[in-house]
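So that we are looking at the same thing, I have put the structure below in structure tokens.
Every protein chain but one is kept in place in this view of the complex.
== chain A ==
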Amino acid sequence: MAAVQQAARPGRLPELALTIVSVMIGLGAYALVHLGANGAMPENMASAAVIFAGAALGAHLLIRWAAPYADPVLFPAALALNGIGLGMIERIDIALGSTQGSSQAIFTLIGIALAVLTVMTIRDHRILRRYTYTSLVVGSVFLILPLIPGLGREIYGARIWIDVAGFSFQPAEAAKIFFAIFFAGYLVVNRDNLALAGPKVLGLRLPQLRHFAPLLLAWLVCIAVLIFQKDLGTSLLFFGLFVSMLYVATDRLSWIIIGGLLALGGGFVVFQLFPHVTARFNVWLNAMEPQVYDAPFGSYQVVQGNFGMASGGLFGTGLGQGYPSIVPQANSDFIIASIGEELGMAGVFAILALYLVLVIRGLRSAAYVRDGFGKLLAAGLSFMIALQVFVVVGGVTRLIPLTGLTLPLVALGGSSLVLNWIVIGLLLRISNAARRPNIPSADPIPSAWDDDGVAENPEAASEPTEADRADTEAMRMP
């Protein structure tokens, strides 16, 4: 196997250089926002620079030490997104007189710390496989938490928040990581059953019912989430996560088609039954109509967001010089519209490019890493980021109906930020495994790796097949 591996390049120096660039982007955004809106540098510029640069460089050094072969682009890309987000949140603070930027800054430090902690404590991502069903239980509990009376809180009609010790927390953000771990662990064991068993109809190999059941279950869970928490975005995200991982595990297009049909069916039923979903579709299709625009829960927000982006044009009004705060939730659900207004189409494209770098680098790690569990987990987490960006930006730009999701790492929201940083930590850890030199002795199989009590074919899980190896080779970029 070592024969097919190129000489491993740790890439720590490029990471350092890119980290410095990202720190400058973040601090530059912070300074420009104040210069543009107030005409003066922020008062705490020096201390902010020291703390932000210190946290970034500290994290870099710890990653360097704990995961010397980790992908050098992941951390700087996430840091740049976070920095731009902080700048924009500060910008909206200035416009609205709020002070959410400071708490978001604290959550940024916590998030970076937890990402590093993830890299340092989980020395081998395969350990997570032991917690396949534990993750299912924990993830489900997190998902149900907001429905518990006294704990859950309804904001903007969606019951997806809980109050803990004075802090609000969106448990679905945590649930999605646990579900990704569960799906990866479950699918790596059952992939052959799902892929090969079952009758063939019209050229599609349909799965057997007992293998089909988890998909149905996932579908029902998503519908349940939607019904009880009125959270269209999270349901869509979970369902997309599951279907995409199922496809990666089985390479069966039939899963995508069945999944798509179930999603459409579920969507149609929900569309018929729930007025707020019907309203979302109406807003999507007829946003510019005056009666839709003026209606309560109508298209005012999305249309104002589009106005903002339009006024930004190609290069934007400049940080601090537009009117992003006209749009409701300008620093959370609609932060991409705020960025579009002040940084223009160029800025939005830059943000999308940074996400694309994260996603493609994550998927590259998935292709390189040698164990099936790692492949599935990295692919699932990466695709989840892509899907979330697609749903959010697509909603704001009226490519698809608007759902209540926030832009990972950029939008306001402590729980979302912290947990997305943990996702980055996991991807860093898996990328380290994918990129390090493949010395068999340095690649021990965790001792209790079939703790979940499912018999499996160790070869299928831990060793790439010949075909996979060829794939790995083909995907390696010059």
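The definition used in the following text is that a residue touches a chain if its C-beta (ideal position, glycine included) is under 8 Å from a C-beta of that chain, and two chains touch if they have at least 3 such contacts; residues count from 1.
The criterion applied here is as follows: contacts and distances are computed from a predicted model.
Selecting from "Penicillin-binding protein 2", "Cobalt transport protein CbiN", "Sugar ABC transporter permease" or "4Fe-4S ferredoxin", the unshown chain of this assembly corresponds to "Penicillin-binding protein 2" (UniProt protein name). Only one of the listed residues, A:Leu194, A:Ala330 or A:Ala367, touches the absent chain: A:Ala367. Among A:Gly26, A:Pro146, A:Gly267 or A:Gly308, only A:Gly308 touches the chain left out of the display.
Within the set A:Val389, A:Leu405 or A:Leu427, the residue that contacts the chain not displayed is A:Val389.
The residue from A:Ile89, A:Ala379 or A:Ile424 that touches the chain not shown here is A:Ala379. Looking at chain A, the residues touching the absent chain are 244, 247-251, 288, 293, 303-304, 306-314, 321-323, 326, 340, 344-345, 348-349, 352, 355-356, 359-360, 363-364, 366-367, 372, 375-376, 379, 382-383, 386-387, 389-390, 393-394, 397-399, 467-468, 471-472, 474-475.
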